[in-house]
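The structure under discussion appears below in the form of structure tokens.
One chain of protein is taken out of this complex; the other chains stay put.
And now, chain A:
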Amino acid sequence: MEVLMAFVIGFLFMAAVYLILSKSILRIIIGTGLLSHGAHLLILTMGGLTNDAPPVLAEGAKNMADPLPQALILTAIVISFGVTAFFLVLAYRAYQELGTDNIDELRGKLKDD
């Protein structure tokens, strides 16, 4: 199971790297989204994938899944959510002000430099 997940996560990273290296800013942001998905799945996988019960005490099960990676992922998800929201608004503002979404055209010097 872990091997399968490793391949899936590797594919996500590959797609993310490809998108981040492209020219359009929206593709880059989609790439960062895929990158954080890959990272979160990696935490889950690295914590160990077992057939145990969900980590809730009330069920009375003997073996439970590792609760720590789930807490880490929850934290990482909200953080990347906040950063992505900020990044999207920034991309919108930059599009309004600079009139382009092409990273290549953001090189060099601006007129007001």
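Of note:
What we mean here is this: contacts are C-beta pairs under 8 Å (C-beta built on N, C-alpha and C of every residue); 3 or more make two chains touch, one makes a residue touch a chain; residues count from 1.
Quick note on the criterion: contacts and distances are computed from a predicted model.
For the omitted chain of this complex, the UniProt record lists the protein as "Na+/H+ antiporter subunit D", which is one of "Na+/H+ antiporter subunit D", "CoA-transferase beta subunit", "Quinol:cytochrome C oxidoreductase" or "2-oxoisovalerate dehydrogenase subunit alpha".
One of A:Ala15, A:Ile30 or A:Met46 touches the chain omitted from the figure, and that residue is A:Met46.
Listed by residue number, the positions of chain A touching the unshown chain are 20, 25, 28, 32, 35-36, 38-40, 42-43, 45-48, 68-69, 72, 75-76, 79-80, 82-83, 86-87, 90-91, 93-94, 97-98, 106, 110, 112-113.
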